[in-house]
Every structure is written in C-alpha cells, then in structure tokens.
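Please read the structure below before turning to the comments.
Removed: one protein chain of the complex. Kept in place: all other protein chains.
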Amino acid sequence: MSDVLERLGQVLDARKQADPETSYVASLHAKGLNKILEKVGEECTETLLAAKDAEHSGETRDVVYETADLWFHSMVMLSRLGLGPKDVIDELASRFDLSGLEEKASRNP
Amino acid sequence: MSDVLERLGQVLDARKQADPETSYVASLHAKGLNKILEKVGEECTETLLAAKDAEHSGETRDVVYETADLWFHSMVMLSRLGLGPKDVIDELASRFDLSGLEEKASRNP
Amino acid sequence: MSDVLERLGQVLDARKQADPETSYVASLHAKGLNKILEKVGEECTETLLAAKDAEHSGETRDVVYETADLWFHSMVMLSRLGLGPKDVIDELASRFDLSGLEEKASRNP
Partner (left out) sequence: MSDVLERLGQVLDARKQADPETSYVASLHAKGLNKILEKVGEECTETLLAAKDAEHSGETRDVVYETADLWFHSMVMLSRLGLGPKDVIDELASRFDLSGLEEKASRNP
C-alpha cells in the first residue's frame, strides 16, 4: 500500500490548478476552505454512522468507503494549507517510533 | 513515508490485547466502540478548528498534529472492526487508479 | 420567544405524514434516520465554522442561521424517535432548577 498516499498527495496538489468545471478537487478549492472543512466534517459523520451500522450488521464495506472519503477530504485540506500526507505520517511515525522501526528494518532485511 | 501506516496498523492490532491500565489503545477498546467513535469525532472537530486558526495565523503545526490524531483514532476504529489502513488505501488507490500508476512505476524503475 | 419550539415540534410531528415530494421534513424521514443524523452533523460543522468566522469578522448573522439549522434538524431527530423539544427543555430545566425559578416567578408576578 506504500506510496499510494504520497501519489495521491501529488495528484491533489496538481488539481488545485485544474478547471473547477471538470475537477472535483478544483471545484472544492474554488469554493474555499470552509467548503473543504464542511466536507471533512460530513465524511466524519458518515464514517461514525457506518461504524455504528457495522456494529449491528457485521457489514464493514461502508466503513472502508466512508473512511476513504474522510482521509481523502482531509488530504484536500492539507493540500489547501500547503501541507501533505507526509507531514501527518511523519508525525505519527515520531510518536510511535515507527521511523525507528523502519530504519532497523532496512538495516536487517 | 511508505510503510508507516502499515506498521502502525499492526501495532494497533497488537495493542487490542494489551493491558488497559498501561496501553491507551487497549483502554479505548475496553470502553467500547462508542468511546472510539467519540474520539474520532472529537479529533475531527479539533482538526477543523486548527485549520480555521491556520487560515488566519499561517501557523500550520496544529493542523498536522490534529490530523494525525484524527487518522490515528480512525485507525483504532478500523482495527476494532477487523479492518486496517490497507483497506482504506486500496479503496483510495482504486478510485484514482493509483495502484495502476504504482504497477507501471515498478515496471519502469 | 416562549412557545415557538413547542409549535415547531408539533409542525415537525405533523409533517412526518406529509408527502416527501412537497415536504422537506417528510423527505428526510423517507430517507431514514441516518440521513437525519447526517444533517445534524453537517449543521453542527457549519455552526462551528460560522462561529470561527464571527470571531474574526464580528459578523454573527451566520451563527444565528446555522444554529437555527442545527436545532431544527436535532428536533427532526427527536421527532423521529418519538421525542420532542419538551423532553430536552425539561432536562435542561431540571439541571438548572429553572422549573423551580419558573414556579416562584408565577407565584410572585
């Protein structure tokens, strides 16, 4: 799954300059930061509802779909603010010393 | 940044069995799905507020920190439901044909 | 401002039976509880964003408008579950002993 988020971050940055008529991401940027944040909040709510439904039905397909929407729109937000997924993942790595694990792993293949 | 999320997913799965007295992740699982979802919602709100503050101050440090919290707790939710970051990233890859790009890249190094 | 919420609660209950083609409230009920809850979450996000904008602009018009949307949709949710604004207001009154104040007030006009 490795570099998908990195590539997606690049795609999102490129689409900031695209035509809002044809690019969904460009249309979000044209509407402004509040519109992007509304989408983040909306997808968060849909994620919570999907998780509650999964708790009862055992069907987790919608949880994956809604979490993908949530991460996607939070990446549009990051891009809007000059950030990218690497910033978030570096932060997570530093908290859990996962970068350290990664270094060790690359030394002991 | 590649495999950090994958490793973090493994750490989160392992900590489901840890002692709730010493592991934050285990303590969330002990409190149940609603507690985990409350944290996802809480971190989403904090992300939105950090983004609004960054809009005015230009200071984006808190956006990174809060988005990391949001992704982290959504990964605890995924783990709770027997899912992991790979499910979400595969979904994102399929939407953007990023897996395709990845295949091509691996064929043309 | 007294009985507006009570009347609105009655209107919302009546519209549960209305034609989803012509009544917005009936259309929400036709789509189900999740759709109603998505609207509650959406209006909550918009309220937070309006409050952050008001913090900087001093312009509070949108805060009133979005909070009205939030209360309105939470009342649709209450109606969906066989509840009404009176249940919530009785709860608030009991917490703050406001019902007590009200009794005293009616005794000392």
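By letter and in written order, the chains are A, B and C; residue numbering begins at 1 in each of them.
Going forward, a contact is a pair of C-beta atoms (placed from the backbone, for glycine too) under 8 Å apart; a residue touches a chain by one contact, two chains touch by 3 or more.
If you're wondering where the values come from, they're calculated on a predicted model, not measured in any experiment.
Colleague: Checking the contacts here: which visible chains does the omitted one touch?
Modeller: A, B, C
Colleague: Give me the subunit B residues in contact with the hidden chain, please.
Modeller: The missing chain touches subunit B at positions 34, 37-38, 40-42, 44-46, 48-49, 53.
Colleague: In the full complex, which bits of subunit A touch the chain not displayed? Write them out.
Modeller: Considering the whole complex, subunit A reaches the absent chain at 45, 48-49, 52-53, 56.
Colleague: Give me the subunit C residues in contact with the hidden chain, please.
Modeller: Per the touch rule, subunit C residues meeting the hidden chain are 1-8, 11, 33, 37, 40-41, 44-45, 47-48, 51-52, 54-55, 60, 63-65, 67-68, 70-72, 74, 77-78, 81-83, 85-93, 95-96, 98-99, 101-102.
Quick note on the criterion: only the chains that are shown with their structure count from here on.
Colleague: Which positions in subunit B are in touch with at least two other chains?
Modeller: 45, 48, 52, in rising order.
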